[in-house]
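Have a look at the structure that comes next, please.
Note that one protein chain is taken out, while the other chains of the complex remain in position.
Letters A, B and C name the chains as they come in the text, with residue numbers starting at 1 for each one.
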Amino acid sequence: MDFSLSEEQTIFRDSVARFVAEEYPFDRRQALVAEEPGYDGAHWRRFAELGWLAATLPEDYGGLGGTPVEGMLLAEQFGRGLVMSPYLATVVLGANAILHGGSEDQKRTLLPQVAEGRLKLAFAFAEPQSRYDLNDVATTARGEKSGYRIDGHKGVVFHAASADRIVVSARTAGDSRDPDGISLFLVDAKAEGLEARHYPTQDGGRASELRFDGVRVGAEDRLGEPGTEGSALPVIERVIDHAIASVCAEATGAMWAVYEQTLTYLKTREQFGRTLGSFQALQHRMVDVYMKCELAQSMVYEVTLHLDVPDAVVRGRAAASAKYEVGRNARDVGQEGVQLHGGIGMTFDLPIGHYLKRITMINSSFGDPRHQLRRYQHLSS
Amino acid sequence: MDFSLSEEQTIFRDSVARFVAEEYPFDRRQALVAEEPGYDGAHWRRFAELGWLAATLPEDYGGLGGTPVEGMLLAEQFGRGLVMSPYLATVVLGANAILHGGSEDQKRTLLPQVAEGRLKLAFAFAEPQSRYDLNDVATTARGEKSGYRIDGHKGVVFHAASADRIVVSARTAGDSRDPDGISLFLVDAKAEGLEARHYPTQDGGRASELRFDGVRVGAEDRLGEPGTEGSALPVIERVIDHAIASVCAEATGAMWAVYEQTLTYLKTREQFGRTLGSFQALQHRMVDVYMKCELAQSMVYEVTLHLDVPDAVVRGRAAASAKYEVGRNARDVGQEGVQLHGGIGMTFDLPIGHYLKRITMINSSFGDPRHQLRRYQHLSS
Amino acid sequence: MEIAYRPESEALREEIRAFCRDEVPEEFKRAVRHEGEIEGEDSRRWLRMLYEKGGWSAPGWSRELGGPGWTYEQQYVFERELALNDAPRVPLFGAGMIGPAIIEFGSRALQEQFLPAILKGEILWCQGYSEPNSGSDLASLQTSAVRDGDHYVLNGTKMWTSDGHHADWMFGLFRTDNSGKKQHGITVLLVDMRTPGIELRPILTFDGGHETNQTFFDDVRVPVGNRLGEEHLGWTVAKYILGLERFGTAEVSRSQSSLARLKRIARDQPSSGGRLVDDEDFADAITEVELELRALELTEQRFLFGPGGPDAMGAEASMLKIRGTEVQQRITELTAEALGYYSQPFVPEQLAEGYNEEPVGPTPAGYAARSYFNMRKTSIYSGSNEIQKNIIAKAVLGL
Partner (left out) sequence: MEIAYRPESEALREEIRAFCRDEVPEEFKRAVRHEGEIEGEDSRRWLRMLYEKGGWSAPGWSRELGGPGWTYEQQYVFERELALNDAPRVPLFGAGMIGPAIIEFGSRALQEQFLPAILKGEILWCQGYSEPNSGSDLASLQTSAVRDGDHYVLNGTKMWTSDGHHADWMFGLFRTDNSGKKQHGITVLLVDMRTPGIELRPILTFDGGHETNQTFFDDVRVPVGNRLGEEHLGWTVAKYILGLERFGTAEVSRSQSSLARLKRIARDQPSSGGRLVDDEDFADAITEVELELRALELTEQRFLFGPGGPDAMGAEASMLKIRGTEVQQRITELTAEALGYYSQPFVPEQLAEGYNEEPVGPTPAGYAARSYFNMRKTSIYSGSNEIQKNIIAKAVLGL
C-alpha cells in the first residue's frame, strides 16, 4: 500500500500547476469564457505540445501510456484553476469511447490525431428524457443499404461546437430503455441533417442541443469491429466512469482551491478588530471544510486506482461511491466557501462563486450524488 | 390566530410543574424506576385527586372536558421531569381506545373509573412482525358461541404489568395486513391463557410481551356497538395519533429541560480559565439547540390543535409531521446535550443521558421519523 | 389558543386573492414564477397600484397616515397572500423602513416632503449602510459627513447598495465624529441620488445578475435639513429601523410558492423511465423541506401571535431569518437538482417575453441554477446567519 506519487508524476503535476498559475490567471480565464469558443486555441496547442492530450493514451495509438493517475493529476490542476477547455469532451469522453469501443483500425486512425491536438471530439450520449440513465436512448440508427440513418435529440452535449467529430449513441435495436441494442457512431460535426443549438453553461463551459434529422453515416462509422452492433452500453458505462474519475479529480482540485482561498481570507479579513479566523465558530467550520477536502481526495484515489480493473462491477462501485462522496462534500465546501467570504463571496469578480458553479455543474453531470447512491446499491446487491 | 394559554391553562400547567419539581426530583425518580412497579402508587392517586387523569376526558364520562391543550401541558411537564407512570398507557392509549372505539355503555362504565384512578389500562396493538404498521395484526379473535377466542403475540405493551384490563387488537377477519377485519377487545389482565413477560425499558419505563393462547372473552368485551366488528383500524389510528400528540409534547418538555440544563452547565463550567459558554463554537451549537426546541414546540401545537378535527387525513398529516419533526429535532438536542456536557454527560447520575434515552424510546414508539415521513407522503398524495 | 385566522383577516385574504387573480399584471406574476423580482419602473407601477387599492403600498400604516389601518394579523395575511399568488413583494425600503423612521425621528419638513410621496410610491429608496471595511461590524463605518455651513459634505464609499441603480433617494449612515465609541458619531442622512459627486459602480453577483452596487461619494453636499434624528446619534435610528421588520423575515410564503413550483417540476421531469417525483429519495427530500417549512411557518406564527403579539418579538426574529434562508436555499438547490443536465445551460434570455429562438430544455432551465446561486446571498445579507447566531446567543441564551 503506497499513496505517494512517483518522481515523474510529481514533475508532471508541477508542470500543469505552473501552466495554470502563469497562463490561466482568473481574469484571463474570465475573459476567455466570456467569448467564443470559451477557451484559447493556443492553450490547446500547448496541451498537445506538452503531451497532456497524449498522457493517458496507450503508446500503440500515439499516446504516452500513462496511468489513470496522470489523468487525475491533470484534472485536479484544471479544477484548481477553473480551466475550461474541450479536454473532458475530447480526451476523456471522445477518445475513451474510441479506445474502448472502436475497432483496431479506428483507434489507429483517430487516437493519434487526438494526441496531437488535430482532432476534437464530443460525446453525445444524454437525451432530454434520459436524465442520468445511460441505457435510456431513444435516438435511432436505422440500417440502410450502405450505412445508417440517425434520428433523435441529444441534450447538453459538452463542447460540441468545437468538435470535429461527434460520438453519438443511437439505438439499432430494442426499446428506448433496453440495455441491448445501443451502438456508437462517429458523426461529422458538419453532417447534413444535424442541427445544433450551442449555448454557454452556468460555469462558463459550452454545450449544445443536437437534433439529428436523417443524418447519414457509413457502416464504417459505427464504432467497433464488425458484428458488435448493439452492444455499446458497457463501452458507454466505461467511458462515463472515466469521465467520473476526471470530474471527481477536477472537483477536488476546486475544493482545495476554495479551502485555500477561504483560509487566506479568514486569516486576513478583520471584523470587530480581529481576524475572522480568530472566531472559533468559523474555525470549526473551516475544519469541516478541510476534512471534506481530505475525504473527497481519498475518493478520487478510489475511482482512479480502480479505473482499469477488469471487473466492471468493481470499477462501477468505485466510480459511483467516488462521485457520490465527492459530490456531497464538494457541494458543502463550495457553499461554505461563499458563506465564509460573506458579501464579497457573492461577487462575480471573485473566483469563489465560480468554483461553486463549476462544482454544481459537475454534480449534475454523469449522474448526481442521488443517482450514484442508487447505482452503488444496485451494483452491490 | 392566538397562541397564548388561557389563564386556567396557565394555572394548570404551573400546578403540574410544581408537582414535578417538588414531588419528583431526579434522585427520587431514579429510585422509583429502579424498583417495581416503576412509579409511586401515591403519585397516581394524586394524579386522580388533582383531576389530571380526568382532564382530557369528556364530562359525560366523568371527565373535566378539557381540550387537547390540557393533555399537551401535562405531557410537557412530565417530559421536563422525566416522569414515568402509566398515564400514557391508561389515559392516552387505553381511555382513548374506549372513548373512540367503545359503545356508549362501555364508555359510561369504564371511563369514570379511569378518571378516578380506579382502573389502569394498557393497549396491546403492536406485534413482533408489525413494526409500526397499525394494520399489521396477526393476532386472531375467532368467534365462538358466547364470545371470542384470542390467539397471538403482542409485543412491547407499555405498562401491561400495572394494567387491570388490556385493550387488544385482534383480527376477526382478513389477512394479516388487511385494513379491514380488525377489532378491539377488553381482556382482563389475569385472564386464563394470557402469559406475560414483563421487563423494564431503556428509559426506566415498563413493558411486556403478551402471549394469548386461547384467551376467552365475551361478546360484550369487544369494543364498540353491535355490528361494528372488524372496523377498528380507524379507531386505532385515532388513538395512536393521541399518543403521538402526547409523546411529542413529552419529548419537547424533555428538550427544553436539556436546553436549560446544558445552558446552565455552559454558563458555570470553566475550562482554560473561561466558562464553556464563552466559546463561540459552543455558543452557535447551543443556538442550534435552542432553535430545534422552538421548532419542536411549534409542531406540538400542530398536532395538538388538529387532534379533534373531523377529517382523519388532516389529523393524520398533523400527527405524522409533528412526530417526524419533533423526533428529528429531539434526537439532535438529546445528543448535543450529552456532548456539550462532556464526560459528565455520560454518567448515570446526571439526568442528561436519561433525557436522551427517553427521547430515543419516544422516537421508536408509534412510528419513528422515517415511518412518519412516509405516512405523511401517503396522506398527502 | 386558536390556529385559524380571525374573520376580518379571512375577508382580506379573499380580497387579496381576487386582486392577485384579476389585477396584478401577468408580466409581474411571470417574473415571480421564474423566481425573479420586478424592479425600477415596474416597482413604481406596482407601488402605485397598491396605493390605489387603499394605501396597500404602506401596509403597516394607520388610516390617519393614509395606510389601510390593518391589524397585525391582516398585515401578515397581506404579505402572505401576495406571495402565495405570485404577486411581487412590496418594496420594503420606503413605507416599511424609512417611512416609519421619518414619522418617529423626522422634522415636520421631512415628514411633509417624504411621507405622502412614500405612500404613493413615488420614491424608490436605497440603503447606505455597509462599507468595504465594515460588513458584519456595521458600526465601524467610515464614510464621512463633515459639516460645512448648511450642508454636510460626504466622502467615502458604501458597499452593497441594493437597487441603488433604480433609487431616487438613499437613507444612509455617515460618520460625523470619530472620537468616541464607534456607535457614537454616526448620523443618518437622506441623500438625493442625483446629487453631484455620487457615482455608482455595479456589483455583479456570481450568478450573473445585477442587483447591487458600490456607491462612491466625492464631496457630495447634503443639506443639513436632510438629517434624520440627532447628529451623531444615528445608531438609534438605525436600530429602530432594524426592529421594524416583523413580517416575512422567514419568507415562509415565498418559500411555499417556490416549493409548489419545485413539486410541479419534479412531476414534469423524467427519471428512470417514470417521473422524478416518484423517485423515493427525491420525494423524501421534498417532503423533508416541506415539513421544515411547516415547522418554520408555525414558529413564525407563534412568535407573532403569542403572548404579547408581534411587539414582544425580540431576538427570536433572528431565528426566523436563519431558518427561513436555509429553507429558501434548500428549495432552490433542489429545483436546480431536479433539472439534471438541464440545470446547466446558461440561457436566461429565454425567459423574456417575445423570445423566439428554440428554447433549451424545459422553462425552469432558464432560472433554476441561477436562482440557486443567487439565493446563497440570503444567508449573508441583512446580518449574516453567523451574526444572527451571535445575537441569539447573547440576547436569548444569555451567553
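What we mean here is this: a residue touches a chain if its C-beta (ideal position, glycine included) is under 8 Å from a C-beta of that chain, and two chains touch if they have at least 3 such contacts.
Since the model is a prediction, treat every value here as computed from it, not as a measurement.
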item	value
Touched by the hidden chain, restricted to displayed chains	A, B, C
Contacting the left-out chain in the complete assembly, out of B:G41, B:G65 or B:G342	B:G342
Contact residue for the chain not shown (choose from B:R28, B:R45, B:R142 or B:R177)	B:R177
Omitted-chain contact residue, chosen from A:L5, A:A34, A:A219 or A:V313	A:L5
Contacts of chain C with the absent chain, listed as residue ranges	280-281, 284
Chain not shown, touching residues in chain A	1-6, 67, 69, 263, 266-267, 277-278, 280, 283-284, 286-287, 290-291, 294-299, 301-302, 305-306, 321, 324-325, 373, 376-377, 380
Residue numbers in chain B that touch the chain omitted from display	126, 128-133, 136, 155-156, 177, 197, 199-203, 205, 207, 209, 271-273, 281-282, 335, 338-339, 342-343, 345-350, 352-354, 356-357, 360-361, 363-365, 368, 370, 373-374
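Heads up, the rule we're going with is that only the chains that are shown with their structure count from here on.
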item	value
Chain centre separation (chain A, chain C; CA means) in Å	39
Contacts with 2+ other chains: residues of chain A	281
Set of chain C residues in contact with two or more other chains	386, 389
